[in-house]
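Missing here: one protein chain of the complex. Every other protein chain is in place.
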């Protein structure tokens, strides 16, 4: 029993931080939102070199042989830096579903793949920025073509409906379920990372911003709101790691759902409080805060809404539930 | 349009305050809880003299010819002083359901009546302290005998199951529905009164109690909790009066349900915050605070739970709802 | 106690309803925080003026109907239920006009009021300054006397100026006595947005709109005729506006009742997928009802000669939290489609756009923290903190 990150996992997080910050940090998201995907795709290649897209793929399949915990560690950093692009799809959902030729393209970063999962993820993310689109059915995979992109609340996200083209490849239901749960876990990790960053930004701001002649962080009302964010994030984190350990096991589904609900709730609280601490400045596009506020709002409904995941837990805890 | 209490209604409230305070105020509840109903029944008689039990009964029927707003005003005072006894049953539910001989006994205070309404109010309040028990069916009224009293969270309330005895008197369904809604309105008013008192007690205590060398009411965290109670009560009150005006009309049912939900939520918040402001002293039996805390908890589930009333509203707003 | 309307009041509401049914554009106008949308909203104001619905409570000579408070609330309710556009003229009509009526000169009233009602004169407000936030009294922008030209020279910076990008004129406080502190020595000015020396920099917002702006003043000249109230008396003059901003005029109950109705409709179409949203939908309806009834209580108080005072703070916290909860419930019901920004034919409609607007509610017009301080100190009588903090 050792329920704590290993040194290797902490190093992985630091390596990601360094690469992303060298690539410009939140500037990558800003240029992506303006339609310039170049810096974002350059970062994509660097992260491919690090092995992100094969992080928990077996070494025999060209991956790094890591665990779902490694994946959670990596995606928390992506959320922390508001990195744009279909990482969940390419690194968490698709690697074990696609055929080897596509997979090698994903692993080396040459292929930016995105996907829709009808019923759960109706819109594919960043189809225009990607080079391949897939529709993932309950027991199948199809190539797809993308409709026009629609605007998300998160300006870095363009969403498209997909239409399957060509023939379906049959897949095991269990493999699809596992891949979708892995993607959901990655999304939960992103939410946690965004939540941590929102809290960090709010705390920093509360220390320097003055109102009525004192730092606003001295006022108990804001202090307690920030403390509540700390509490929510602190108790969402073990659910994320617990789900990573359970992934693919008998409790995998309910643990992943619990992680998604808890990280979503915590990140949403973080967004609300961070905005309240910043006031009007946090509501402007010039300020980075909006990157995480809108990202959190978008991810809340992605990879299963809170409704979907709470009902899934209910049906697993008590089979008679709907 | 004049959505404010009249001078007569304000005088009614003051008259009730004076009578109840002369009778000992919260001491009446304390002795009642200890099994001595004498001071409580003496107060009962005084309030009968004032006309409480015929408050909104037509003058032709021996009542005061008042409105449901008057009833709400009176029951708010009963809640404010934590007066014990089956007032809701005797003054709000039964007067228009019972036959004239029983009614005259209720009106002059000689008859303390209580009741159960199967499906909504399974236990009758204070059957042992009363002189008559009734079971109110959907379209009937029966005399009843009471089982042994069980302890409520509110030590002033003893609850009994009733068994109908003798023959049923047939009633109009509409008359029963109206009487039950009137009782629910009275219960909502009691909740609001208890909530207002809890806030008042908490505010008074916060002004005098010191911690770390200052009045605890100076600390922003408690201030904001108390402000939230003020907000909740302020917005529950118009729903109560609105329901009183709507009672018996086409929107009566949903307005009464809205009042019950909102007054219950507000009073429950008031109870939680008042306890937090008082700390351990508020948790002792020596302190009066517990009278309202436990009363609120008991009334939350009486005359329809929040679940019951929210679902009733839903079914009225959207007929397809359950 | 009653909620009964007179026959005249019922007829007034019916007239408004009929006119709105006839005239409200069938498709929503583009956002007023775009150039085209601003122009479209201005046209709508002109149309309203044709029907004499721009400012029903104003005297007839200024384009109103001399309607009473009850009628005004009835009109607002009909207005929002009809789905009519948001009022681009709100700064002028709701914030400035009450002050013009109370403190303005006849000349000011004649020059400005009528033009506010027909969309030809749209006002920007210029309250906040950079770094000041809720502390409205910490004003550093200055007004320097220019006796020669018979007026004042404004210098400094304002921010979060709403409508400023396309507005015609602005209003705000400037420090006319440099030696005075905080609430003292301020003067209330009216100025043209195209005045020489005034630069407007739009601020892009989270929701992509640019309705707010920063204003830079460099020796902007304002003649004495455009000082509102006495020089140095600006804070007192302005506070009637602040009371208004937080009180009745900012958030008519019709707005929330209409939103609750739309939420119930949305739930009706999503009930199969999400039966569990029932309680949240019901609570949104209960609270919008509470807000509607509370407003009638406020109207009764005002009619009896009472005033709202710190009750406005109770009001502000309540509606801003209701607004967010209501929109969050809608987003929950919409599922993954909630993420999409609104536009013709978009699955989620305008719910996400309106949600983004709602989350600014607890920040503006005095943060909810400030409002809770006011409630605790002024309504509940709790002591001020000994920490030098002010409630407002």
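Odds and ends about this structure:
For clarity, chains are labelled A, B and C in written order, and residue numbers in each chain start from 1.
The rule we apply is simple: a contact is a pair of C-beta atoms (placed from the backbone, for glycine too) under 8 Å apart; a residue touches a chain by one contact, two chains touch by 3 or more.
Please read these numbers as outputs of a predicted model, since none were measured by experiment.
In the full assembly, the chain not pictured is in contact with A, B, C, by the touch criterion defined above.
When the omitted chain is restored, the residue from A:106, A:239, A:253 or A:271 that touches it is A:239.
Mapped onto chain B, the footprint of the missing chain covers residues 120-123, 150-155, 157, 159, 209-214, 218-219, 221-222, 272, 275-276, 279-280, 283-286, 290, 293-294, 297-298, 300-302, 305-308, 310-311, 322.
Considering the complete assembly, chain A touches the hidden chain via residues 1-6, 9, 67, 69, 199, 203, 206-207, 214-215, 217-220, 223-224, 226-228, 230-231, 234-239, 241-242, 244-245, 255, 258, 261-262, 310-311, 313-314, 317-318, 320-322. Taking the whole complex into account, chain C touches the unshown chain at residues 275-276, 278-279, 385-388.
Convention: only the chains that are shown with their structure count from here on.
In this assembly, the C-alpha centroid of chain B lies 40 Å from the C-alpha centroid of chain C. With centres taken as mean Cα positions, chain B sits 51 Å from chain A.
Between the Cα centres of chain A and chain C there is a gap of 38 Å. Residues of chain B found to touch two or more other chains are 219-220, 223-224. In chain C, 275, 369, 372, 389 are the positions where the chain touches two or more neighbouring chains simultaneously.
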